[in-house]
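Just one protein chain is left out here, and the rest sit where they should.
By letter and in written order, the chains are A and B; residue numbering begins at 1 in each of them.
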Amino acid sequence: MSGIESADVVVIGAGIIGAACAEALSAAGVRVLVIDRGAPAGATTASGEGDVLVSDKEPGPALELAAASRRRWPELLDELRELLGPGRAEIGWDPKGGLVVATTAEAVGPLAALTAAQRAAGVAVEDLDADRAREMEPYLTEELTAVAHFPDDAQLQPVPATAALLAALRARGGEVHSGVMAEGIVADRAGAVAGVRTGVDAIPCRAVVNACGPWAGHFSETVGAPVDVLPRRGMVLVTAPLPRFVGRKVYDSGHVDTVAGGDAEPRFSAVVESTASGTVLIGSSRQGTSFDEGLEVEVLRRLARGAIGLFPRLAGVPVMRAYGGFRPCTPDRLPVIGEDPRMPGLWHATGHEGAGIGLAAATGRLLADLFTGREPVVDPEPFRVDRPEVALEAGA
Amino acid sequence: MRRVVVVGAGPAGTAAARAAASFGVEVVLIDAAPTPGGRHRWDARGAGARAELPDEVEHLPESAVWAIEPVPGGHRVHVRTGPVDGPERTGRAIEARALVLATGAHDRALPFPGWDLPGVCTAGAARAMARDQGIAVGERVIVAGTGPFLLSAAVSLVEAGARVTAIFEAGDPVPGFITRPGGALAGWTKAGELARYAATLARHDVPLCRRSAVIAAFGKDRVEAVLAARLDRDWRPVPHSLRRFEVDAVAVGFGFTPQLELAVAARCDLEDGFVAVNAAQATSVPGVFAAGDLTGVGGADLAAAEGAVAGAAAAKLLGARVRAPIGAMRRVRAGRRFAAALAEAYPLRPGWREWLREDTPVCRCEEVAYGAFRRAVEELDVGDARVLELATGAGLGLCQGRICGRSVAELAGLPETADAFARRPIAAPVRLGELAEDVPVDEGP
Partner (left out) sequence: MRVRVDGEERIAEEGQTVAAVLLAAGRDSWRTTRFGGRPRGLFCGIGVCFDCLVVVNGVPDVRACLRPVAEGDDIRSQDGAEVPS
């Protein structure tokens, strides 16, 4: 691995979380090297829809991190533009808002409970009547029983966003190396991180950030400090391009349960939104706890039905693609962000499940805050590595 | 699940279906077209006879296979039957112990300025339109690209009444390679076929210009003229060699791209961009066989021979008493020599990239211009096809990279470009309403 001499910090994983951590560390003056066994943004990041949501997080630490990240993204975007110049920090930022929709009488109560909780936690929510909702989204079903508008929900394009974050890192003298597999950690006599083993070579460094996403559990086990992060699969359908069809992220009120459910059983809810090119993305599903890539037509069928339930006119639209991504999932549904007390110098930033794109900005900031000893952007306690829900015993 | 499902009713698929049926197993043959025969019909005279199917084969015409799933003991094939892309198609899921994939290949088109103008089409399109529909795509047509298929396209055009101004062959195959007695093609029927094409073209004064290509097309709402150039060894245009031709159509073809999506969905191993098979046409996945252009492009005779071997092997897998198809296996070996010689004689050279200009669309669906594409590739350290698509927009459109995938992957410097864009779990578009339907599952005998 000629060319890689050393770094203060080696970030393992060039997805959006790794890129955000690297960017934030480099902004604090830390010399960072990012390595990835594949290509930047090539795995979980490439199969994300780019949601930056505050509507679907339960009040508490998850919502606090989401709200901090929602505040942080526009600031970060300004900083990237300043650093990189116009045109090189285009990440498709779109504060388009979200609609959460109930279509049955039974769903009205749970939706009201959700909006009340979000409102109490300081999230902007507007209750809409059916006419107003259909004014905002003309193709929406007429079978509406309740609709809530979350104006602060936003979207960005994950791959360009990752590219911009890594470009900022490079602009500050950091490096990104693709196709480099991290095989282990070199520890010093006291058991602290002294480098990263990459097969033929080792890169000296004083800290390592495990940003391996769904593979973070596997990596942590390899280095003897296991955290409980498992892959959960989410499938997305992509339609043929349409003229302006849906302006916001629109999802049925059962979605929050789908995201929150932790078991291996498949869960579904209807999530519909457009992309800049005019295609409509249809989610969402959560299933499994392994890296099984097989296509299941039944999953696609459930997604199709849910989307038609929200937007009946979609029934005639061709589906041209289905893709699945693996999302890093923890038992308590909260990310793991911080230093591992079992191995000084080993940091983790993973476990964001399907929300990593949105949570990346605050995750990077929080990790850099903790690393440099600054006042943390949110309370780090709920995300700490040694909480009993995620820290596993080595060799267990 | 004692059944063979064959996907694709070209020479390979029909031969596979016929062979499997001859050993007494149940066969379902699924194809997009209303009649069997396949889309290329390399050898016009043989196509009719090949396409006849015995009664024992259940032929599902006008049927799109849009997904396959593994199930215990075999595969489940998801089919929509009815008018192409119509919402009134009916759905069915067919289970099979053995699956023979014979999905063929389509023309490869390289991008060049003006290739998106109406009147520019693939050699295969010109040929199919002429032969199957009796319509010439233009009155004055230039045929350009590389490979012997260009001759066949030109002949079809001439026979449909077009004036073929010239054939521009970008390569420079060794003279006599095809017809040389005792060479790679000894005894192979292709030689005679090509000699017939050459005679027809000579009769119609169609010149064949080697080491030449159409490097730009012009016109307002359709092609009105093209620029042709002599090429150097690497296919870079030779300075001062440009000539302008007034034409109303251009048919281009640079070899073929196998339609890999079902094979990739079944997780078959690939080799050099084609499906890897053994002597029995078995892929790396138990119960899945492949035949025809999917395994290497060598024409209808090779495809039919591979199909016969695959059909026999599939029947054997089902427990039928099968005689080894020794004759077909011998024809496969001879045909593979021809295919290898063909691939070697007509390689693509990287100089085609120099035909591109800043505003040349590299992705036709999403209208991604070469300049913007290149800048996006430079921005991000693009390392795989999915990231390339998301970073540039190329390959994200309705064709899902079928047309541009290999070319943009090459332009971006991705490794293994032949199959970089072949991951398409939804192998043919279905409407959301069709997808939402419950369909009957036919488990078979």
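The rule is short, and it goes like this: contacts are C-beta pairs under 8 Å (C-beta built on N, C-alpha and C of every residue); 3 or more make two chains touch, one makes a residue touch a chain.
Everything numeric in this text was worked out from a predicted model, so none of it was measured.
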Margin query: Which candidate, B:Thr14, B:Gln259 or B:Thr360, sits in contact with the chain we can't see?
Written below: B:Gln259
Margin query: Among B:Val57, B:Ala126 or B:Ala265, exactly one should touch the missing chain; which is it?
Written below: B:Ala126
Checklist line | Candidate in contact with the missing chain, chosen from B:Leu157, B:Leu231 or B:Ile403 | finding: B:Ile403
Notebook entry, point to check: List the subunit A residues touching the unshown chain?
Noted result: 139, 240-243, 245, 278, 313, 315-318
Check: Can you list where subunit B touches the absent chain?
Finding: 32-34, 39, 62, 83-87, 106-107, 109, 116-122, 124-129, 133, 135, 137, 221-222, 259, 364-367, 397-399, 402-403, 429, 431
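FYI, only the chains that are shown with their structure count from here on.
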Item checked: Where subunit A and subunit B are represented by their mean Cα positions, the distance between them in whole Å -> 39
Check: Where on subunit B does subunit A make contact in their complex?
Finding: 67, 69-70, 76, 78, 85, 87, 93, 265, 366, 379-384, 386-387, 390-391, 393, 396-398, 400, 424-426, 429-433, 435-438
Notebook entry, point to check: For subunit A, which residues are in contact with subunit B within the complex?
Noted result: 38-42, 46-47, 88, 157-160, 162-163, 166-167, 176, 178-179, 237, 239-241, 277, 279, 282, 294-297, 300-301, 304-305, 307-308, 314-323
